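All protein chains of the complex are present and in place, except for one that has been dropped.
We just call them A and B in the order they show up, numbering each chain from 1.
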Amino acid sequence: MSLVTIIYGSLFYFATLILFAGIAYRIYEYATIPAPLKIPTPPAPKTKRGVAVRLFREVVFFESLFHSAKWTWLFGWLFHFALLLAFFRHLRYATDPVWFWVSWEIVQAAGHYAAYMMLLGLIGLLVRRIFVDRVRHISAPSDYLILILIIGIALSGLMMKWYPTDIFALKQFIIGLIYFSWSELPSDFMLLLHLGLVLLLMIIFPYSKLLHAPGLFFSPTRNQTDTARDSRHIADWARKLES
Amino acid sequence: MAVKEFEKPELKEYSDVPLLEKKATAHLAPFKSKEEFQSSLGYPGELVDNWQDAALDKMGDLLKKYRSLRVYLDSCIQCGACTDKCHYYLGTKDPSNMPVGRQNLLRSVYRRYFTLPGKYFPKLVGAVDLTKEVLDDWYSYYHQCSQCRRCAVFCPMGIDTAEISMAAREIMDSVGVGQKYCNEIIGKVHKIGNNLGLPEPALADTLEGLEEDVKDETDIDVKYPLDQKDSDILLVTPSADFFAEPHVDGLIGYGKVFHQAGLSWTLSSHASEAANFGMFIGSYANMRKLAMRIREAALDLNVKRIVFGECGHAWRVAYSFLNTLAGPFDFLDPKYPVPQHICEVTYDLIQKNVLQFDKSANDDMVVTYHDSCNVARASNMGDVIGGQFTIPRDIIKATTNHFYDMDESTIKEKTFCCGGGGGLLTDDLMELRMKGALPRMEALKRVVDDYGVTHMAAICAICKSQFSKALGYYGFEIDQIISLHQLVGNALIMNKKEL
Partner (left out) sequence: MPIEVNGKSLEVDEEGYLSNLNDWEKDVAEIMAKEDGIDLGDDHWEIINFLREYYEEYQIAPAVRVLTKAVGKKLGKDKGNSKYLYELFPYGPGKQACKFAGLPKPTGCV
């Protein structure tokens, strides 16, 4: 077993642990911190079903962003949607036998072209961050670096079209990790770069602003029902003040 | 008394987003609260010795009590969508008045002490130490936020800067750095019952005077009762309604509505204030203590319903928080929501044909309507989605012949704050207030030019006082701001039935 395989295999386990345990812990934290007051913003739904619809629209269409910054919405939405398409395409490396819909031509092709869409979105966001004075002012180094990291992932992934690797061996490596029966990872530079950047992204996820993904679902302005007059909403720590 | 000179913003035909000017309003900070006001609220009188540790402890405490604070400090992607949404940024050009700029003042300290990357790579993630300079910036800029939540509507994550600015003020209060305006006022309510410090005899005298005035005007005995036990309705209204113009015209209007509808009602000298500045300083304990006065008054006066007068943040606290803070209100009549807004009462009476209007009484006015931020973005009316927008407008349309809305991007959930909300309606922040009023004044100017609008109606005491100043500052007449129930009172057809 090559050193590269051992390093990447170990890193995959480590990064997966950080990603899932980290996000699970954040979700646990968010879920257990009380929201003592009703603070939904309009148009606030009256029912839980309405909240589900609202969150669906926010998550799928970025509705609030659409109303506030059209260019950011366009680039941001292109990037995220492309990310989803690319993810679907990549499932063929992690499912055995490959899930039937993953092998559909349309899913594979869309996943491929998504790389261009993703780059367009990301570069748009980066350009905006550099050239709009208000956005430049609020940007910390990490804000640029995360964009550059994801651009790196998209670009190195796309480059593999021209610097191909042994994808059967790659798949065996991935499946081997999943079933704890390791096999060799091809040591092509572009592949190692691509995977390395993905691992880095997984590791920083629970410690960075990427937490906006779970965060949105716990945002009280978006996930609360507008029912303050109908039923009494009170946190445990607030109830203690009453005795 | 003269306010320090500052550059007057120009009213433009179409509002644009200014290029930023760093630290443009760093010099603006309200007077600090003295020891006597601090201690009556349970806070230290001056900056405590170990203030850094104490502030971080308090931040840690709030992070465990408020999901909003924790999620919002974590979830910002610094996308910049909010950067052109705050009226204070548009008016001052100071980037720390961009919602994300304001949030980052607290977020950078949160990252430094509460997150892994901030502890080890502070520069990388924009984390900073909590220094005296940072505390001073907090004091300046968290008192340049009117907690109007316009940014929260536009944020893709729903991040509400008001939640962060309230937490920051609570942290500062807890280490002995409080704001004079808010804390002096809260102390007065705890002691006397209202923001003004208006004692019961003065209130009684003022209301008696109002009865005389209305009698002179209409020849009808409209009563403005105080502490009348066993009334059906307890009216809780901002004390500015007793004291200031044009607020008092609204109060006269409520009385006429109750009279004409034959409803028995009373004011309370114990709960003679609808406002709840406890919210502005982010203090749940003070907010609750203020809200409890209303419960106590309702029980003491043995009323069946609670109705709130025209006051923006008071309606937020009433609609969204009162049941939480001072409930349950199971001793009141279950047929009515608790509490109700005076606009809901008037609207229902219009629907039931109990009130009739002679719209021509308001023909000297062409009216527009300013959605007060806390009503628009933090409450509802009538239990239909958007009722807080439609009900006041429907009342205006029922009482006037000439109504025009301002630009769609400046009303309803996108409304601009008047510039004086959130505990900033104080003379020591006059520069900020006038600059913050700019977006609303521009929108108003457009309907004045296009439709000949002469008056702007509002349902918030702060808005009314703030606009009385801002209108004059921007070349309008100060009496162009009116109470919504002034329109109602003017047009209401009264007859001489006695209760």
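As a convention for this text, a residue touches a chain if its C-beta (ideal position, glycine included) is under 8 Å from a C-beta of that chain, and two chains touch if they have at least 3 such contacts.
This is a predicted model, so every value here is computed, not measured.
Visitor: Since one chain is left out of the picture, which of the remaining chains does it touch in the full complex?
Guide: Counted over the whole complex, the chain not pictured touches B.
Visitor: In the complete assembly, which of B:Val248, B:Ala298, B:Met381 or B:Leu432 touches the absent chain?
Guide: Going through B:Val248, B:Ala298, B:Met381 or B:Leu432 one by one, B:Val248 is the residue touching the chain not shown.
Visitor: Using the definition of touch stated at the top, determine which of B:Thr25, B:Gln38, B:Gln52 or B:Ser465 touches the missing chain.
Guide: Touches the omitted chain: B:Ser465.
Visitor: Could you tell which one of B:Glu413, B:Asp428 or B:Glu442 touches the chain left off the display?
Guide: B:Asp428
Visitor: For the chain left off this view, which of B:Asn104, B:Ser239, B:Asn286 or B:Gln480 is in contact with it?
Guide: B:Ser239
Visitor: Thinking of the whole complex, not just what is shown, which of B:Asp137, B:Glu170 or B:Glu184 touches the missing chain?
Guide: Checking each option in B:Asp137, B:Glu170 or B:Glu184, the one touching the absent chain turns out to be B:Glu184.
Visitor: Residue by residue, what part of chain B touches the chain that was omitted?
Guide: 1-2, 31, 180-181, 184-185, 188, 194-199, 201-202, 205-206, 209-210, 213, 238-240, 242-245, 247-248, 275, 311, 425, 427-428, 461-462, 464-465
Keep this in mind: only the chains that are shown with their structure count from here on.
Visitor: As a quick test, compute the distance in whole Å between the mean CA positions of chain A and chain B.
Guide: Whole-Å distance between the two chain centres: 38.
Visitor: Quick check: in the complex, which residue numbers of chain B touch chain A?
Guide: So the residues of chain B in touch with chain A come to 17, 19-20, 22, 63-68, 70-72, 74-85, 95, 98, 100-101, 104, 115-117, 123-126, 149, 152-160, 163, 284-285, 288, 319-321, 323-324, 327-328, 337-339, 376-378, 380, 383, 385-386, 388, 412-413.
Visitor: Under the touch definition given earlier, write down the residues of chain A that touch chain B in their complex.
Guide: Its residues touching chain B are 26, 29-30, 33-39, 41-46, 58, 62, 64-65, 67-69, 72-73, 76, 125, 128-129, 132-135, 137-143, 145, 204, 207-209, 211-212, 215-216, 218-222, 226, 228-235, 237-238, 241.
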